[in-house]
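The chains shown are only part of the set, and none of them has been moved.
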Amino acid sequence: MARVIVDVMLKPEILDPQGQAIARALPRLGFSGVAAVRQGKRFELELEGPADDTALAEVRKMAETLLANTVIEDYTVRVEE
Amino acid sequence: MIDSVRKAAKTPDEPMPFAELGMKPDEYARVKEILGRRPTGSELAIYSVMWSEHCSYKSSKVHLKQFATKAPKSEALLVGMGENAGVVDIGDGWAATFKIESHNHPSYVEPHQGAATGVGGIVRDIMSMGARPIAVMDALRFGGADAVDTRRVLPGVVEGIGHYGNCLGLPNIGGEVVFDPCYIGNPLVNALCVGLLRKDQIKLATAPGPGNKVVLFGASTGPDGIGGASVLASATFEDESHAKRPAVQVGDPFMEKLLIECCLELYAADVVVGIQDLGAAGVSCATTELAAKGTGGMHVDLTRVPLRDPSLRPEEILMSESQERMMAVVEPRDIPAFMAICEKWDVPATVIGEVTDTGRLVMTWEGEIIVDIPPGTAADDGPVYERPYHEPAGQAALNTDTPDRLERPSDLRETLLKLLGSPNLASREWVTSQYDRYVRSNTVLAQPADAGMVRIAETMAGAEHAPTTRGIALATDGNGRYAKLDPYAGAQLALAEAYRNVAVTGAQPLAVTNCLNFGSPEDPEVMWQFAEATRGLADACRALGVPVTGGNVSFYNQTGSTAIHPTPVVGVLGVIDDVARRVPTGFTAEGLRVVLLGD
Amino acid sequence: MSAARVGVVTFPGTLDDQDAARAVHLVGAQAVPLWHADHDLKGVDAVFLPGGFSYGDYLRCGAISRFAPIMAELVPAAGAGLPVIGTCNGFQILCEAHLLPGALTRNVSLHYVCRDQRVRIEQTATAWTNAFEQGQEIVLPVKHGEGRYVASGETLAALEAGGHVVVRYAGGNPNGSLNDIAGIRNEAGNVVGLMPHPEHAVEELVGAPGTDGLGFFTSILKNLVDA
């Protein structure tokens, strides 16, 4: 059994109101030193088998067609060590 | 090792952690007397939750009785107090069922999930009567509007109620938002749901007919809200991994929406003999109550309960408060049809047991008997307390301190501005705009009206019926400050206000539900408030001719030893013959006369 | 002549299907229930994808629904000219299924918003808006948490240049949509998606004040009769 992580973030040109709201809130809460925040999604997939090339190709297809909406989002796939 | 009945018989003196589970020594002694031996861990789990204040109403029962004994005669009442929710006849073959319930403490710990699961719970109560839920309302109390903690709690609560209700497709047709410093460490989240059914299709929580199957359906069971059960698990198993279980339940409104549609299709197909939602005490409550009201016996194999977390022990399964679950009693020949409907709606369903006529609720785990009890002793014969009460020390002084003492304001304009700017009179739009009031397209009145109204335009599968012009109106009201000054009159004023708000829409008030939010019943001064409020409400219901059909008591609303204001929240349901004749709130045309009624 | 048949799709978690069916009936057409798990459009003349929280709106609104068996039928049918409208969650599904360009994202306010919203009909040359006047302002309810329309610069420019923006928010943008876009159409004009809910504005007694939503339903009737 292997765990694969798919990170999905809005493309840089797409407005991220959640990230902005956090960035605006930080100074009010007494935090300084953060220039920008972006919020995205993280998926943890437990595979039934090993994270071999076939499995990863399959996960990439899932990310491409389901987990991310590539009109507005980018994704990365990686195996958790 | 499993703490089986066999083992319990062999080790009669083994100490059990009853005190940690909130049980008093005399209550534990009664359990031993009932069973004739010490309880197993699983049995103790069942009795401790079923005899808790929350499930057994042990401190309130003696007072709540008045709602029945003083109840006015009502032709409309089809199902009264004691079932999951009351049912009233609203004409043309239709019946309405409604109830209000609190989810105060969970909403303080985790505002979004606490409030969301509060809505989920009351909706399942309504579903279990055989009804389609058609609208929700919410009565909320927070600390001061500018308090730091209110900024944490309020947005989460509103978002939780909004998200769960919106996702179920239930219009939110009204409610209250009140700010008062007394609620700062203990906000109130009271959720109301109303449902609609054909008069002849009422379902009850009962398990009759030996041989009938017991089906658990909906979400799988996880370690939700079983902080308490960890005591048992660790005491019985000395297993560290069970020591830390979450007290928070997380809701899945999508699963609940599927459950609603699934249940309605099951009812229409007539494959349900009895049904019960899984609420606070989960499988413990559903099995003991179904069995107690049925033929009297039930055999359940707990290993068949589908688990989200395979490490759960039987005690934890029994106490789990996982949401979005229901339990049905089904005739064996109907099982395939039942399962097919569940599958259509993607709702997992599992046969976990069978109705028997042994008079015993028996549960097994990996082949060993771990529970063997008379179900009625857990469900119905819990302890009943006549708690002592007396008038609070400062009550008289409080009442002599009248508004006459206040200085008359010299600047009316400033006073008016101050009033308009006060959080308790401000627009509620920030809240109501987060709630869907339009879904189902039957909402005749919602915000800003003082009562919500929905028309009855349902067509119920499996029932022949002509269209109707009827509708129902609902309002909830309550004022903790009045109740603090005089709980008897305060409860009556809450009823009178809700009653008026329903009446002015053109509807005839028919029935009452209530949520009684108080401090600790072990405090005689709080108990006095409770006794006075229930007496007041019961007397007022008799005077106005509307019966209480159900409700909920929430005790222990306090921070340290300081209780909230006594806060009875009263919901009134009325019926209108023709929704087209409803009277909206507000001035509708220029030149109309304005008349003040009453004094 | 038999009544025009408008299919109304129910996904798990769909909420406004009964409302849409009722609106279809109100204008004298026949509403045909379509089930997400069927590979069957039942020969309907047009399809309405109603609002709700299909699959709980988990992952992304409309992301899971677009894989439903009924969509495997709907996508080619829409390509071949079948009139299709999606409101709210229906719009989100149409975007996820790439029947319409762009995407719907979290409201700028980060809150769900339910309110009566003034909108302007920008384009009457669609199967669903031909009963309106160009530029007509009407009031429809909006109720959503993820209704902010976004698309790439080119896509936006193409939408505007082609006259594919069908409905625009007027008097305040409830969600931060780019160019105040409330609804769009495809190239051919048979597929329309919008965030507001015409089906909640068809009767005086219930829903939003007024009956401005009726035009969407009379449009499709007119479209089908004229065809």
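The first chain written gets the first letter, and so on, giving A, B and C; residue counts start at 1 in each chain.
Methods note: a contact is a pair of C-beta atoms (placed from the backbone, for glycine too) under 8 Å apart; a residue touches a chain by one contact, two chains touch by 3 or more.
This is a predicted model, so every value here is computed, not measured.
Protein chain copy numbers over the entire complex amount to A x2, B x1, C x1, going by this structure file.
Note that only the chains that are shown with their structure count from here on.
If you sketch which chains touch which, the chains link end to end in a single open path, with no loop closing it.
Between the Cα centres of chain B and chain C there is a gap of 37 Å. In terms of their C-alpha centroids, the spacing between chain A and chain C amounts to 30 Å. Per-chain CA centroids place chain A at a distance of 39 Å from chain B.
Across the complex, chain B meets chain C through its residues 159, 162-163, 166-169, 252-255, 257-258, 344-346, 432-444, 455, 457, 579-580.
For chain C in complex with chain B, the touching residues are 12-13, 15-16, 18-19, 22-23, 37, 52-53, 55-58, 111-115, 141, 143, 145, 197, 199-200, 202-203, 205-208. Against chain C, in their complex, chain A makes its touches with residues 10, 13-15, 17-18, 21, 66-67, 69, 71-72.
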